[in-house]
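FYI, not all chains are in this one, though none of them got moved.
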Amino acid sequence: MKMITAIVKHTRFDVVRRALMEVGVQGMTTNDVRGFGRQKGFREVYRGTEYEVRFLPKVKIEIAVPDEKLDAVIKAIEESARTGEVGDGKIFVTELQQCIRIRTAERGEEAI
Amino acid sequence: MIDKADTAWMLVSTALVMLMTPGLAFFYGGMVRRKNVLGTLMHSFAALAIVSIQWMLFGYSLAFGPDVKGVIGNLDWTLLRHVGLMPNPAYAPTVPHLAFMIYQAMFAVITPALISGAFAERMKFSAYVLFVVLWSTVVYDPVAHWIWGAGGWLKHLGVLDFAGGLVVHATSGFSALAAALIVGRRRDMSKEPMLPHNLPMTAVGAGLLWFGWFGFNAGSALSAGQLSTLAFVTTHAAAVAATAAWIVIEWLHRGKPTVFGALTGSIAGLATITPAAGFVSPDSALLIGVLAGAVCYVALNLKPILGYDDSLDAFGVHGVGGATGTLCVGLFAALAVNPAGANGLFLGNAHQFFVQLGALALVAAYSFAVSIAILKLVDAVVGLRVSADHEDNGLDISLHGEEGYYL
(Lines give C-alpha, C1' and ligand atoms only; values in the text may rest on other atoms or scores of the structure.)
Protein backbone atom coordinates (compact mmCIF):
# COMPACT_ATOMS: atom_id res chain seq x y z
CA MET A 1 0.00 0.00 0.00
CA LYS A 2 1.04 3.56 -0.61
CA MET A 3 0.22 6.88 0.97
CA ILE A 4 -0.13 9.62 -1.62
CA THR A 5 0.18 13.17 -0.37
CA ALA A 6 -0.80 15.87 -2.83
CA ILE A 7 -0.38 19.59 -2.30
CA VAL A 8 -2.74 21.40 -4.67
CA LYS A 9 -4.24 24.81 -5.25
CA HIS A 10 -7.44 25.63 -3.43
CA THR A 11 -9.09 26.54 -6.67
CA ARG A 12 -8.42 23.09 -8.13
CA PHE A 13 -9.49 21.19 -5.08
CA ASP A 14 -13.00 20.37 -6.12
CA VAL A 15 -11.93 19.24 -9.56
CA VAL A 16 -9.30 17.00 -8.04
CA ARG A 17 -11.80 15.53 -5.64
CA ARG A 18 -14.11 14.60 -8.48
CA ALA A 19 -11.30 13.13 -10.56
CA LEU A 20 -10.30 11.00 -7.57
CA MET A 21 -13.79 9.69 -7.15
CA GLU A 22 -13.94 8.79 -10.82
CA VAL A 23 -10.91 6.53 -10.48
CA GLY A 24 -12.54 4.81 -7.54
CA VAL A 25 -10.97 6.51 -4.56
CA GLN A 26 -13.39 6.12 -1.69
CA GLY A 27 -11.61 7.91 1.06
CA MET A 28 -9.22 10.74 1.64
CA THR A 29 -8.19 13.18 4.32
CA THR A 30 -7.51 16.85 3.66
CA ASN A 31 -6.41 19.95 5.43
CA ASP A 32 -5.33 23.49 4.73
CA VAL A 33 -1.62 24.16 4.60
CA ARG A 34 0.60 27.05 3.63
CA GLY A 35 3.15 26.32 0.93
CA PHE A 36 6.42 27.92 0.03
CA GLY A 37 8.02 27.28 -3.33
CA ARG A 38 8.86 28.75 -6.67
CA GLN A 39 5.55 30.53 -6.91
CA LYS A 40 5.89 34.23 -6.15
CA GLY A 41 3.93 35.31 -3.13
CA PHE A 42 1.80 38.33 -2.61
CA ARG A 43 2.90 41.75 -1.52
CA GLU A 44 0.64 42.92 1.26
CA VAL A 45 0.74 46.45 2.60
CA TYR A 46 -0.65 47.13 6.03
CA ARG A 47 -0.78 50.79 6.96
CA GLY A 48 2.30 51.74 5.05
CA THR A 49 4.40 48.73 5.96
CA GLU A 50 5.04 46.23 3.20
CA TYR A 51 5.20 42.52 3.76
CA GLU A 52 6.12 39.88 1.22
CA VAL A 53 3.85 36.94 1.89
CA ARG A 54 5.59 33.87 0.51
CA PHE A 55 3.49 31.22 2.18
CA LEU A 56 0.47 30.61 0.02
CA PRO A 57 -2.66 28.71 0.92
CA LYS A 58 -2.76 25.21 -0.49
CA VAL A 59 -4.78 22.09 0.24
CA LYS A 60 -3.08 18.91 1.30
CA ILE A 61 -4.82 15.69 0.32
CA GLU A 62 -3.77 12.38 1.77
CA ILE A 63 -4.97 9.21 0.12
CA ALA A 64 -4.10 5.66 1.09
CA VAL A 65 -4.20 3.41 -1.98
CA PRO A 66 -3.45 -0.23 -2.80
CA ASP A 67 -0.34 -0.60 -4.92
CA GLU A 68 -2.17 -1.42 -8.10
CA LYS A 69 -4.15 1.79 -7.99
CA LEU A 70 -1.13 4.02 -7.47
CA ASP A 71 -0.58 5.02 -11.07
CA ALA A 72 -4.20 5.68 -11.84
CA VAL A 73 -4.59 7.90 -8.83
CA ILE A 74 -1.43 9.85 -9.56
CA LYS A 75 -2.54 10.37 -13.13
CA ALA A 76 -5.93 11.59 -11.97
CA ILE A 77 -4.37 14.11 -9.62
CA GLU A 78 -1.85 15.35 -12.12
CA GLU A 79 -4.42 15.96 -14.80
CA SER A 80 -7.02 17.55 -12.62
CA ALA A 81 -4.70 19.76 -10.58
CA ARG A 82 -2.61 21.08 -13.44
CA THR A 83 -3.14 24.64 -14.63
CA GLY A 84 0.33 24.95 -16.07
CA GLU A 85 1.21 27.87 -13.84
CA VAL A 86 3.84 27.95 -11.13
CA GLY A 87 2.42 26.77 -7.86
CA ASP A 88 0.37 23.86 -9.12
CA GLY A 89 1.84 21.78 -6.36
CA LYS A 90 3.44 18.45 -5.67
CA ILE A 91 2.63 14.81 -5.23
CA PHE A 92 4.59 12.76 -2.71
CA VAL A 93 4.45 8.98 -2.39
CA THR A 94 5.52 6.97 0.65
CA GLU A 95 5.27 3.31 1.58
CA LEU A 96 2.39 2.45 3.85
CA GLN A 97 3.13 -0.48 6.14
CA GLN A 98 -0.23 -0.93 7.63
CA CYS A 99 -3.73 0.46 7.33
CA ILE A 100 -6.47 -0.29 9.84
CA ARG A 101 -10.16 0.52 9.74
CA ILE A 102 -10.97 1.32 13.33
CA ARG A 103 -14.63 0.42 13.12
CA THR A 104 -14.15 -3.14 11.89
CA ALA A 105 -10.53 -3.82 12.84
CA GLU A 106 -9.94 -4.82 9.22
CA ARG A 107 -6.30 -4.59 8.21
CA GLY A 108 -4.34 -4.05 5.03
CA GLU A 109 -5.84 -3.25 1.65
CA GLU A 110 -9.31 -4.16 2.80
CA ALA A 111 -9.17 -1.37 5.29
CA ILE A 112 -8.46 1.36 2.78
CA MET B 1 -39.15 76.74 14.67
CA ILE B 2 -36.55 74.29 15.76
CA ASP B 3 -37.81 71.75 18.22
CA LYS B 4 -35.05 70.36 20.41
CA ALA B 5 -36.69 67.00 20.94
CA ASP B 6 -37.29 66.50 17.23
CA THR B 7 -33.70 67.51 16.53
CA ALA B 8 -32.34 65.09 19.10
CA TRP B 9 -34.51 62.37 17.62
CA MET B 10 -33.38 63.12 14.07
CA LEU B 11 -29.71 63.14 15.02
CA VAL B 12 -30.05 59.85 16.85
CA SER B 13 -31.95 58.39 13.92
CA THR B 14 -29.26 59.59 11.55
CA ALA B 15 -26.58 57.90 13.63
CA LEU B 16 -28.67 54.73 13.66
CA VAL B 17 -29.06 54.74 9.89
CA MET B 18 -25.33 55.43 9.49
CA LEU B 19 -24.64 52.31 11.54
CA MET B 20 -26.68 50.25 9.10
CA THR B 21 -24.03 50.52 6.41
CA PRO B 22 -21.29 48.95 8.55
CA GLY B 23 -24.03 46.54 9.67
CA LEU B 24 -24.64 45.64 6.05
CA ALA B 25 -20.91 45.20 5.58
CA PHE B 26 -20.87 42.52 8.29
CA PHE B 27 -24.14 40.98 7.15
CA TYR B 28 -22.78 40.55 3.64
CA GLY B 29 -19.17 40.00 4.73
CA GLY B 30 -20.03 36.88 6.69
CA MET B 31 -21.81 35.32 3.72
CA VAL B 32 -18.98 35.28 1.25
CA ARG B 33 -16.04 32.94 1.22
CA ARG B 34 -13.08 33.82 3.35
CA LYS B 35 -11.01 34.99 0.43
CA ASN B 36 -13.49 37.76 -0.36
CA VAL B 37 -14.40 39.07 3.07
CA LEU B 38 -12.47 42.32 2.81
CA GLY B 39 -13.58 43.00 -0.73
CA THR B 40 -17.14 42.64 0.47
CA LEU B 41 -16.69 44.86 3.52
CA MET B 42 -15.08 47.42 1.24
CA HIS B 43 -18.23 47.72 -0.85
CA SER B 44 -20.17 49.09 2.08
CA PHE B 45 -17.46 51.26 3.57
CA ALA B 46 -16.59 52.71 0.16
CA ALA B 47 -20.25 53.48 -0.52
CA LEU B 48 -20.36 55.33 2.79
CA ALA B 49 -17.49 57.54 1.67
CA ILE B 50 -18.35 57.97 -2.00
CA VAL B 51 -22.06 58.60 -1.73
CA SER B 52 -21.77 60.91 1.27
CA ILE B 53 -19.41 63.09 -0.73
CA GLN B 54 -21.54 62.94 -3.89
CA TRP B 55 -24.54 63.84 -1.71
CA MET B 56 -22.96 66.92 -0.18
CA LEU B 57 -21.49 68.01 -3.51
CA PHE B 58 -24.61 67.73 -5.64
CA GLY B 59 -26.66 64.60 -4.89
CA TYR B 60 -28.78 66.21 -2.23
CA SER B 61 -29.50 69.10 -4.56
CA LEU B 62 -30.61 66.73 -7.32
CA ALA B 63 -32.85 64.77 -4.99
CA PHE B 64 -34.33 67.45 -2.76
CA GLY B 65 -33.31 70.76 -4.36
CA PRO B 66 -35.71 73.13 -6.08
CA ASP B 67 -37.92 71.12 -8.38
CA VAL B 68 -37.52 71.00 -12.14
CA LYS B 69 -40.74 69.77 -13.74
CA GLY B 70 -41.31 67.17 -11.06
CA VAL B 71 -38.43 65.10 -12.36
CA ILE B 72 -35.32 66.28 -10.63
CA GLY B 73 -33.94 68.92 -8.29
CA ASN B 74 -31.83 71.66 -9.79
CA LEU B 75 -28.26 72.43 -8.79
CA ASP B 76 -28.98 75.40 -6.53
CA TRP B 77 -28.04 73.48 -3.43
CA THR B 78 -24.71 72.12 -4.67
CA LEU B 79 -22.07 72.07 -1.98
CA LEU B 80 -24.90 72.58 0.50
CA ARG B 81 -25.51 76.14 -0.52
CA HIS B 82 -28.83 77.26 1.05
CA VAL B 83 -28.75 74.21 3.28
CA GLY B 84 -28.21 75.68 6.68
CA LEU B 85 -29.22 75.52 10.29
CA MET B 86 -32.71 76.92 9.82
CA PRO B 87 -35.47 74.44 9.08
CA ASN B 88 -36.77 73.85 5.59
CA PRO B 89 -40.52 73.76 6.12
CA ALA B 90 -41.10 71.78 2.94
CA TYR B 91 -39.35 68.77 4.43
CA ALA B 92 -38.94 68.96 8.19
CA PRO B 93 -40.26 72.13 9.73
CA THR B 94 -38.93 71.51 13.24
CA VAL B 95 -35.30 70.55 12.70
CA PRO B 96 -32.33 72.30 11.07
CA HIS B 97 -32.25 71.80 7.32
CA LEU B 98 -28.78 70.28 7.68
CA ALA B 99 -30.22 67.61 9.97
CA PHE B 100 -32.67 66.57 7.27
CA MET B 101 -29.86 66.60 4.71
CA ILE B 102 -27.58 64.35 6.72
CA TYR B 103 -30.43 62.01 7.61
CA GLN B 104 -31.24 61.59 3.95
CA ALA B 105 -27.54 61.16 3.17
CA MET B 106 -27.51 57.91 5.11
CA PHE B 107 -30.36 56.57 2.97
CA ALA B 108 -28.51 57.51 -0.20
CA VAL B 109 -25.44 55.70 1.15
CA ILE B 110 -26.94 52.37 2.02
CA THR B 111 -28.96 51.95 -1.16
CA PRO B 112 -26.10 51.26 -3.59
CA ALA B 113 -24.34 49.29 -0.87
CA LEU B 114 -27.34 46.95 -0.85
CA ILE B 115 -26.85 46.29 -4.56
CA SER B 116 -23.32 45.09 -3.96
CA GLY B 117 -24.72 41.79 -2.73
CA ALA B 118 -25.63 40.91 -6.30
CA PHE B 119 -22.11 41.01 -7.69
CA ALA B 120 -20.11 40.12 -4.59
CA GLU B 121 -16.95 38.06 -5.06
CA ARG B 122 -16.28 39.05 -8.66
CA MET B 123 -16.46 42.76 -9.46
CA LYS B 124 -13.51 45.07 -10.00
CA PHE B 125 -13.21 47.76 -7.37
CA SER B 126 -12.67 50.49 -9.97
CA ALA B 127 -15.86 49.36 -11.69
CA TYR B 128 -17.67 49.43 -8.37
CA VAL B 129 -16.60 52.99 -7.62
CA LEU B 130 -17.69 54.18 -11.01
CA PHE B 131 -20.94 52.28 -10.78
CA VAL B 132 -21.80 53.76 -7.41
CA VAL B 133 -21.22 57.34 -8.52
CA LEU B 134 -23.24 56.94 -11.69
CA TRP B 135 -26.02 54.94 -10.13
CA SER B 136 -26.51 57.36 -7.25
CA THR B 137 -26.70 60.24 -9.67
CA VAL B 138 -28.86 58.71 -12.37
CA VAL B 139 -31.05 56.30 -10.45
CA TYR B 140 -31.21 57.16 -6.77
CA ASP B 141 -31.33 60.94 -6.89
CA PRO B 142 -34.12 61.20 -9.50
CA VAL B 143 -36.26 58.46 -7.96
CA ALA B 144 -35.88 60.03 -4.53
CA HIS B 145 -36.98 63.30 -6.06
CA TRP B 146 -40.04 61.79 -7.72
CA ILE B 147 -41.29 60.27 -4.52
CA TRP B 148 -39.97 62.42 -1.70
CA GLY B 149 -38.83 65.68 -3.30
CA ALA B 150 -40.97 68.78 -2.97
CA GLY B 151 -42.75 68.83 -6.33
CA GLY B 152 -41.86 65.26 -7.26
CA TRP B 153 -44.35 63.89 -9.75
CA LEU B 154 -45.00 60.54 -8.11
CA LYS B 155 -45.51 62.21 -4.76
CA HIS B 156 -48.00 64.40 -6.54
CA LEU B 157 -49.84 61.35 -7.81
CA GLY B 158 -50.26 60.14 -4.26
CA VAL B 159 -47.66 57.39 -4.16
CA LEU B 160 -46.94 56.48 -0.55
CA ASP B 161 -43.49 55.36 0.49
CA PHE B 162 -42.90 55.96 4.17
CA ALA B 163 -39.24 55.14 4.51
CA GLY B 164 -38.05 53.84 1.20
CA GLY B 165 -39.74 50.70 -0.08
CA LEU B 166 -39.53 52.17 -3.54
CA VAL B 167 -36.73 54.72 -3.13
CA VAL B 168 -34.37 52.36 -1.34
CA HIS B 169 -35.39 48.73 -1.69
CA ALA B 170 -37.07 48.57 -5.08
CA THR B 171 -34.36 50.67 -6.75
CA SER B 172 -31.55 48.65 -5.22
CA GLY B 173 -33.31 45.32 -5.60
CA PHE B 174 -34.14 45.61 -9.27
CA SER B 175 -30.76 47.13 -10.02
CA ALA B 176 -29.28 44.13 -8.24
CA LEU B 177 -31.17 41.82 -10.55
CA ALA B 178 -29.80 43.70 -13.53
CA ALA B 179 -26.30 43.48 -12.07
CA ALA B 180 -26.54 39.74 -11.39
CA LEU B 181 -27.56 39.17 -14.99
CA ILE B 182 -24.99 41.48 -16.57
CA VAL B 183 -22.05 40.59 -14.37
CA GLY B 184 -22.72 36.86 -14.65
CA ARG B 185 -22.20 33.89 -12.43
CA ARG B 186 -19.19 33.31 -10.24
CA ARG B 187 -16.64 30.96 -11.78
CA ASP B 188 -16.62 28.67 -8.78
CA MET B 189 -20.40 28.19 -8.80
CA SER B 190 -20.32 24.88 -10.61
CA LYS B 191 -17.14 23.74 -8.92
CA GLU B 192 -17.57 24.14 -5.22
CA PRO B 193 -20.21 24.95 -2.63
CA MET B 194 -20.46 28.67 -1.97
CA LEU B 195 -20.66 28.47 1.79
CA PRO B 196 -20.80 31.51 4.04
CA HIS B 197 -17.46 31.69 5.83
CA ASN B 198 -18.58 33.36 9.04
CA LEU B 199 -22.26 33.23 9.93
CA PRO B 200 -21.75 34.78 13.38
CA MET B 201 -20.44 37.86 11.58
CA THR B 202 -23.61 37.84 9.49
CA ALA B 203 -25.56 37.71 12.74
CA VAL B 204 -23.67 40.74 14.05
CA GLY B 205 -24.62 42.53 10.85
CA ALA B 206 -28.25 41.50 11.15
CA GLY B 207 -28.37 42.71 14.76
CA LEU B 208 -26.96 46.10 13.85
CA LEU B 209 -29.23 46.40 10.81
CA TRP B 210 -32.30 45.67 12.91
CA PHE B 211 -31.19 48.19 15.52
CA GLY B 212 -30.45 50.83 12.90
CA TRP B 213 -33.70 50.17 11.11
CA PHE B 214 -35.57 51.82 13.98
CA GLY B 215 -33.83 55.03 12.96
CA PHE B 216 -34.61 54.31 9.33
CA ASN B 217 -38.33 53.82 9.76
CA ALA B 218 -39.27 55.59 12.98
CA GLY B 219 -36.91 58.42 12.06
CA SER B 220 -38.80 58.89 8.82
CA ALA B 221 -41.56 60.49 10.86
CA LEU B 222 -39.07 63.38 11.02
CA SER B 223 -40.32 64.16 14.49
CA ALA B 224 -40.60 62.43 17.84
CA GLY B 225 -44.14 61.55 18.78
CA GLN B 226 -47.04 59.40 17.77
CA LEU B 227 -46.05 58.76 14.18
CA SER B 228 -42.51 57.76 15.08
CA THR B 229 -43.89 55.47 17.78
CA LEU B 230 -46.25 53.85 15.31
CA ALA B 231 -43.50 53.30 12.76
CA PHE B 232 -41.25 51.89 15.47
CA VAL B 233 -43.86 49.36 16.53
CA THR B 234 -44.84 48.29 13.02
CA THR B 235 -41.17 47.88 12.13
CA HIS B 236 -40.54 45.55 15.00
CA ALA B 237 -43.79 43.68 14.44
CA ALA B 238 -43.01 42.94 10.80
CA ALA B 239 -39.43 41.95 11.60
CA VAL B 240 -40.42 39.41 14.23
CA ALA B 241 -43.31 38.04 12.21
CA ALA B 242 -41.08 37.53 9.18
CA THR B 243 -38.40 35.88 11.30
CA ALA B 244 -40.92 33.49 12.80
CA ALA B 245 -42.52 32.82 9.44
CA TRP B 246 -39.15 31.96 7.89
CA ILE B 247 -38.28 29.62 10.72
CA VAL B 248 -41.60 27.82 10.47
CA ILE B 249 -41.63 27.55 6.68
CA GLU B 250 -38.05 26.34 6.47
CA TRP B 251 -38.65 23.86 9.25
CA LEU B 252 -41.64 22.41 7.44
CA HIS B 253 -40.08 22.55 4.00
CA ARG B 254 -36.52 21.47 4.69
CA GLY B 255 -36.77 19.73 8.04
CA LYS B 256 -34.39 22.07 9.83
CA PRO B 257 -34.75 25.74 10.67
CA THR B 258 -31.49 27.52 9.95
CA VAL B 259 -30.07 30.53 11.74
CA PHE B 260 -29.13 32.01 8.40
CA GLY B 261 -32.75 31.67 7.41
CA ALA B 262 -34.01 33.36 10.55
CA LEU B 263 -31.63 36.27 10.00
CA THR B 264 -32.66 36.51 6.36
CA GLY B 265 -36.27 36.51 7.38
CA SER B 266 -35.74 39.36 9.79
CA ILE B 267 -34.14 41.51 7.09
CA ALA B 268 -36.90 40.57 4.66
CA GLY B 269 -39.49 41.69 7.20
CA LEU B 270 -37.68 44.96 7.82
CA ALA B 271 -37.31 45.71 4.11
CA THR B 272 -40.94 44.89 3.45
CA ILE B 273 -42.44 47.02 6.20
CA THR B 274 -40.29 50.01 5.26
CA PRO B 275 -42.72 51.70 2.84
CA ALA B 276 -45.68 50.92 5.08
CA ALA B 277 -44.28 51.60 8.53
CA GLY B 278 -46.13 54.88 9.11
CA PHE B 279 -49.34 53.97 7.30
CA VAL B 280 -50.50 50.68 8.76
CA SER B 281 -51.56 49.38 12.16
CA PRO B 282 -49.39 47.05 14.24
CA ASP B 283 -51.59 44.05 13.52
CA SER B 284 -51.41 44.70 9.81
CA ALA B 285 -47.66 44.87 10.28
CA LEU B 286 -47.67 41.39 11.75
CA LEU B 287 -49.47 40.13 8.67
CA ILE B 288 -47.14 42.00 6.37
CA GLY B 289 -44.25 40.39 8.18
CA VAL B 290 -45.60 36.90 7.68
CA LEU B 291 -46.13 37.69 4.02
CA ALA B 292 -42.61 39.08 3.74
CA GLY B 293 -41.13 35.92 5.17
CA ALA B 294 -43.15 33.70 2.88
CA VAL B 295 -42.63 35.63 -0.33
CA CYS B 296 -38.89 36.12 0.12
CA TYR B 297 -38.49 32.49 1.16
CA VAL B 298 -40.05 31.41 -2.11
CA ALA B 299 -37.93 33.89 -4.07
CA LEU B 300 -34.71 32.56 -2.60
CA ASN B 301 -35.71 28.98 -3.20
CA LEU B 302 -36.49 29.77 -6.82
CA LYS B 303 -33.09 31.31 -7.45
CA PRO B 304 -31.16 28.05 -7.88
CA ILE B 305 -33.81 26.97 -10.37
CA LEU B 306 -33.67 30.18 -12.38
CA GLY B 307 -29.92 30.02 -12.31
CA TYR B 308 -28.81 33.64 -12.08
CA ASP B 309 -26.22 34.39 -9.45
CA ASP B 310 -27.47 37.10 -7.12
CA SER B 311 -24.70 36.10 -4.72
CA LEU B 312 -26.06 37.51 -1.49
CA ASP B 313 -29.70 37.85 -2.54
CA ALA B 314 -29.88 41.59 -2.90
CA PHE B 315 -32.78 41.14 -5.31
CA GLY B 316 -34.37 38.21 -3.49
CA VAL B 317 -34.58 40.12 -0.23
CA HIS B 318 -34.64 43.82 -1.05
CA GLY B 319 -36.21 43.76 -4.50
CA VAL B 320 -38.87 41.25 -3.60
CA GLY B 321 -39.35 42.67 -0.11
CA GLY B 322 -39.51 46.28 -1.27
CA ALA B 323 -42.02 45.38 -3.98
CA THR B 324 -44.17 43.38 -1.59
CA GLY B 325 -44.13 46.19 0.94
CA THR B 326 -45.02 48.82 -1.62
CA LEU B 327 -48.06 46.82 -2.63
CA CYS B 328 -48.93 46.17 1.00
CA VAL B 329 -49.26 49.92 1.50
CA GLY B 330 -51.92 49.79 -1.19
CA LEU B 331 -53.63 46.98 0.65
CA PHE B 332 -53.31 47.75 4.34
CA ALA B 333 -52.95 51.54 4.62
CA ALA B 334 -55.51 53.18 6.87
CA LEU B 335 -56.39 56.85 7.27
CA ALA B 336 -57.40 56.05 10.81
CA VAL B 337 -53.80 55.18 11.53
CA ASN B 338 -52.23 58.13 9.72
CA PRO B 339 -54.42 60.89 8.35
CA ALA B 340 -51.55 62.01 6.14
CA GLY B 341 -51.64 58.61 4.43
CA ALA B 342 -54.54 56.96 2.66
CA ASN B 343 -56.87 54.01 2.86
CA GLY B 344 -55.81 50.91 0.99
CA LEU B 345 -57.72 48.29 -0.91
CA PHE B 346 -58.85 46.47 2.21
CA LEU B 347 -60.54 49.67 3.31
CA GLY B 348 -62.19 49.97 -0.07
CA ASN B 349 -59.72 52.25 -1.82
CA ALA B 350 -58.56 50.24 -4.81
CA HIS B 351 -57.16 53.39 -6.31
CA GLN B 352 -54.29 53.49 -3.84
CA PHE B 353 -53.36 49.94 -4.67
CA PHE B 354 -53.09 50.72 -8.35
CA VAL B 355 -51.12 53.88 -7.68
CA GLN B 356 -48.67 51.77 -5.69
CA LEU B 357 -48.56 49.09 -8.35
CA GLY B 358 -47.96 51.60 -11.12
CA ALA B 359 -45.22 53.36 -9.18
CA LEU B 360 -43.60 50.04 -8.42
CA ALA B 361 -43.66 48.93 -12.04
CA LEU B 362 -42.19 52.23 -13.09
CA VAL B 363 -39.47 52.39 -10.47
CA ALA B 364 -38.55 48.76 -11.00
CA ALA B 365 -38.38 49.13 -14.76
CA TYR B 366 -36.46 52.39 -14.55
CA SER B 367 -33.94 50.99 -12.05
CA PHE B 368 -33.49 47.80 -14.00
CA ALA B 369 -33.08 49.45 -17.38
CA VAL B 370 -30.84 52.31 -16.31
CA SER B 371 -28.68 49.95 -14.26
CA ILE B 372 -28.12 47.81 -17.31
CA ALA B 373 -27.06 50.88 -19.24
CA ILE B 374 -24.70 51.99 -16.47
CA LEU B 375 -23.17 48.54 -16.15
CA LYS B 376 -22.60 48.30 -19.91
CA LEU B 377 -20.96 51.70 -19.81
CA VAL B 378 -18.77 50.80 -16.86
CA ASP B 379 -17.84 47.56 -18.57
CA ALA B 380 -16.77 49.45 -21.67
CA VAL B 381 -14.72 51.94 -19.67
CA VAL B 382 -12.91 49.86 -17.04
CA GLY B 383 -14.34 46.33 -17.32
CA LEU B 384 -16.79 44.94 -14.78
CA ARG B 385 -15.22 41.69 -13.74
CA VAL B 386 -11.90 40.80 -12.25
CA SER B 387 -9.72 38.39 -14.17
CA ALA B 388 -10.29 34.67 -13.67
CA ASP B 389 -7.09 34.49 -11.70
CA HIS B 390 -8.11 37.30 -9.40
CA GLU B 391 -11.47 35.69 -8.89
CA ASP B 392 -9.88 32.35 -8.04
CA ASN B 393 -7.43 33.89 -5.61
CA GLY B 394 -10.10 36.06 -4.05
CA LEU B 395 -10.66 39.79 -4.08
CA ASP B 396 -8.86 40.39 -0.81
CA ILE B 397 -5.43 39.53 -2.10
CA SER B 398 -6.05 40.42 -5.70
CA LEU B 399 -7.69 43.81 -5.38
CA HIS B 400 -6.74 44.98 -1.93
CA GLY B 401 -3.46 43.23 -1.25
CA GLU B 402 -4.59 42.09 2.19
CA GLU B 403 -6.03 39.06 3.89
CA GLY B 404 -8.95 39.03 6.27
CA TYR B 405 -7.58 36.69 8.89
CA TYR B 406 -4.31 35.35 10.19
CA LEU B 407 -5.98 33.18 12.76
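Chains here go by letter, A and B, matching the order in which they are written, and residues are numbered from 1 within each.
We adopt the following convention: contacts are C-beta pairs under 8 Å (C-beta built on N, C-alpha and C of every residue); 3 or more make two chains touch, one makes a residue touch a chain.
Bear in mind the structure is a predicted one, so any value in this text is a computation, not a measurement.
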item: Complete complex composition as a label formula, though a single copy of each is shown; value: A x3, B x3
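Methods note: only the chains that are shown with their structure count from here on.
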item: Centre distance in Å when chain A and chain B are each reduced to the mean of their C-alpha atoms; value: 44
item: Touching residues (chain side chain A, partner chain B) in the complex; value: 9, 11, 13-15, 42-46, 53
item: Chain A contact footprint on chain B (complex, rising order); value: 188, 191-192, 392-393, 397, 401-403
